[in-house]
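A single protein chain has been omitted from the complex, and every remaining protein chain is retained in its original position.
== subunit A ==
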């Protein structure tokens, strides 16, 4: 890990990794969307609306995964002083917030025909909404504090404190009676979902993950460029 503490080395790695990542992302999205929209069977109860699942479920997984990786990066930054860890967490936040928003929007589009309501205030929906607020609060900290070093220190605390919500989101359907269905893929005793639906779902999840990695690398690259620019500007002011 420490090898990539050098931003120049990181940039080089990002440069070589990005084209193949984009290629595989496009392939995975093409295969995943084809399978989920064409070959996957309609649900025996929900009919064709079940296809919303292939967009909704991976987005929700990603919302949790991105926040978890943000918290992990923040812990890494606090313990090992890895210079890129704070940047990774900062760059991941808006991406995760978009996944979270996507999960909420597709969820409410799915909820209207199935539950008869765009939104219900039950444990799962509420905790995901809180997750979105945590993303926004984290981003606001970076916005509000001018000095990037200080902002990094404060943002770490916010990210780690907010992580407490992630297990609450995951287990909300088990702990409370929820309108939202329980876990049917990652559960003890194996998935209960049919293989013809499971495969497109997993491929879509792979596509989302690759999309996240690609966007993260791009965002980190622009973050590094921004810091360089800031430093040059400061040097310019001092030189005058």
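Following the convention adopted for this analysis, contacts are C-beta pairs under 8 Å (C-beta built on N, C-alpha and C of every residue); 3 or more make two chains touch, one makes a residue touch a chain; residues count from 1.
Operating definition for what follows: contacts and distances are computed from a predicted model.
Of "Biotin carboxyl carrier protein of acetyl-CoA carboxylase", "Heme exporter protein CcmB", "Glycerol-3-phosphate dehydrogenase, anaerobic, C subunit" or "(4Fe-4S)-binding protein", only "Heme exporter protein CcmB" is the UniProt protein name of the chain excluded from the display. In the complete complex, the residue from A:134, A:166, A:201 or A:217 that touches the missing chain is A:134. Set against the missing chain, the residues A:17, A:37, A:117 or A:157 yield one that touches it, A:157.
Even with one chain removed from view, subunit A keeps its contact list with that chain: residues 126, 130, 133-134, 136-137, 140-141, 144-145, 150, 153-154, 157-158, 160-162, 165.
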